[in-house]
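Written out below as structure tokens is the structure these notes cover.
Note that this complex is displayed minus one protein chain, with the remaining chains in position.
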Amino acid sequence: MAAIPYRTALVVGVGPGISASVARALAAQGLKVGLAARNIDKLSTLAGEIGAERFAVDATDPAAVAHLFEAADARIGEPDVVLYNPSARAPGSVAEIDPEAVRKAVEISAFGAFLVVQQAARRMIPRAKGAILLTGASASIKGYPLSAAFAMGKFALRGLAQSTARELGPKGIHVAHFIIDGGVRSEARGRLDPPNRPDSTLDPDDIAQTYIEVLRQPRSAWSLEVEMRPWVETF
Amino acid sequence: MAAIPYRTALVVGVGPGISASVARALAAQGLKVGLAARNIDKLSTLAGEIGAERFAVDATDPAAVAHLFEAADARIGEPDVVLYNPSARAPGSVAEIDPEAVRKAVEISAFGAFLVVQQAARRMIPRAKGAILLTGASASIKGYPLSAAFAMGKFALRGLAQSTARELGPKGIHVAHFIIDGGVRSEARGRLDPPNRPDSTLDPDDIAQTYIEVLRQPRSAWSLEVEMRPWVETF
Amino acid sequence: MAAIPYRTALVVGVGPGISASVARALAAQGLKVGLAARNIDKLSTLAGEIGAERFAVDATDPAAVAHLFEAADARIGEPDVVLYNPSARAPGSVAEIDPEAVRKAVEISAFGAFLVVQQAARRMIPRAKGAILLTGASASIKGYPLSAAFAMGKFALRGLAQSTARELGPKGIHVAHFIIDGGVRSEARGRLDPPNRPDSTLDPDDIAQTYIEVLRQPRSAWSLEVEMRPWVETF
Partner (left out) sequence: MAAIPYRTALVVGVGPGISASVARALAAQGLKVGLAARNIDKLSTLAGEIGAERFAVDATDPAAVAHLFEAADARIGEPDVVLYNPSARAPGSVAEIDPEAVRKAVEISAFGAFLVVQQAARRMIPRAKGAILLTGASASIKGYPLSAAFAMGKFALRGLAQSTARELGPKGIHVAHFIIDGGVRSEARGRLDPPNRPDSTLDPDDIAQTYIEVLRQPRSAWSLEVEMRPWVETF
């Protein structure tokens, strides 16, 4: 099995789920990892575990994202792999949800991703190398009722992924969009498999395995979009 | 041919193209029409022609959109039909486009649509009647290179359309999303058919015809999404 | 409202549902209509009602379809509008369904459509005019469990529609594919609206209305695909 052809990674939006698992998997492959989140206190255990650097960032603030990448350049080196994971939902009837919550949700799910992709692209284009990973959801391809803001953000993220994959692919940069089509297992949120339905939630470590394999794809056969769901899912 | 079952319409984002043609077609069907745009000076000729009211609005400002609907309620009556048409492109390499232009483009293409849909829904839900029309583009379903912001906005608009169609349909409100898959004919922009390719651009009056027919659909057979393109298009 | 720019129509696969309603609507627009089915005895009432000619055909037999069009040419004139409606389901577990039933189902849903499209194209290309209408279903875009044969046939029909729309559009022929996303109301099959859910099944006359409007679309703004579903549908 070929090694991953990258040496540094920046994971933006680190909670206890997918991004922590991907960060661990990247570290296990030998990459130097940076972890970025609004609140870096929550990252100390994970950072210690995998020897990662921590960065505080408001991903929806252009100046803050620019500063994040400058700090990452200095402390872990220009990132070869960049993962954007944050999203926000603002659920409720379209007639009632707070407009500012919707604006903010779209900024977190999509505009922040643009800012991170932009900084990543600026560093990767000159080197003609790199990978940008974007985490989608069921709502990336289907707009569910009472969930307009989440649909707007995740659809927009998918549009960003497609546009930038087509721009950056021929420049040697692999953009990949993952549709996580189901609930992610989480002890912290009490989302666990019912006893009679093993593996009916997505294990974040299992998701991370596929993220890693996409990084390993040779450039003659890159995937732009990969969806994943539990075996029992009636989707 | 049954008449359109609506009496008032509010068209948001009126330029010389699709929305002007839809406004004319709605007026021709006997509806009282309101025209809303950032700059209402440009609307005077059209307004005069079809007897429409004009409203100034910044569609990305929640208070301004709320005020628009209050003014429309007073001057044309609560709108039965609402069309949202604005979009913005911010073209360029993802590495170079100005972040604030991207933020603004997404707000114009999608967040403003949310604000308008919200105000429309608040009025239509109690009456269990109404139609909301949203104008998409080729970029609604394919993210083109060097066009990340436009893809983000138009994808997000489609997510909004799907989510709200599923929420509002069972409340009696018809949400329809139109994918205009090609260049719209425009004298103002010099986009005209080449002499040897008649009808190779979308005539906005032809587009408007289909918008009107969607309004006429009985509720047992509503369309959520309708795409249109010129006969010669190699899409 | 402009008249439909066609004078003759051939409706293949006439049962009591969509195709009968479209045939009636076409006749009401002044078109001379031919009705084709395996068993023409069932067509006598409808044919009498709308002054249509009847044709017996096995739509999966190339020679029979060729003969159908020759007979139609002679009795109603070369058809300007051709609708293909037949489908077959062969439901059951993929492990258990009879292979010959699957083969036949795909032939009825898709291969027969190809045969009809081919004969239509041969007549329409020289005149650079005509419309071909193909009836899809929810299964055209989502493969449901225990319904492999229906998914295969309806997916194949959509592939046929896309390929031929792209080939024939620039030759002046409008190919349109309709996704009927829900149960069609049918007294014969006992599929009626529950009393507390009016219009929760698709009324075939309502479906036909949209078929007719697609025929009326000017060529600068043709739809290839139009989906319809009841207002209450949670799709």
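Which chain is which? They are A, B and C, in the order written, and residues in each are numbered from 1.
Everything that follows uses one rule, which is that contacts are C-beta pairs under 8 Å (C-beta built on N, C-alpha and C of every residue); 3 or more make two chains touch, one makes a residue touch a chain.
Predicted model, so just to flag it, every value in this text is computed and none were measured.
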{"item": "Chains in view that touch the one left out, judged over the entire complex", "value": "A, C"}
{"item": "Residue of C:4, C:68, C:102 or C:212 in touch with the missing chain, whole complex considered", "value": "C:102"}
{"item": "Option touching the unshown chain, where A:34, A:153 or A:230 are the choices", "value": "A:230"}
{"item": "Chain A, residues in touch with the chain not shown (by the definition above)", "value": "1, 166, 169-170, 172, 174, 185, 199-203, 206-207, 209-210, 213, 216-235"}
{"item": "For chain C, residues in touch with the removed chain", "value": "62, 93-95, 97, 99-100, 102-103, 106-107, 110-111, 114-115, 117-118, 121-122, 125, 139, 142-149, 151-168"}
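The criterion applied here is as follows: only the chains that are shown with their structure count from here on.
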{"item": "Other chains in touch with both chain A and chain B", "value": "none"}
{"item": "Approximate Å spacing (C-alpha centroids) for the pair chain B, chain C", "value": "31"}
{"item": "Multi-partner residues of chain B (each touching 2 or more other chains)", "value": "166"}
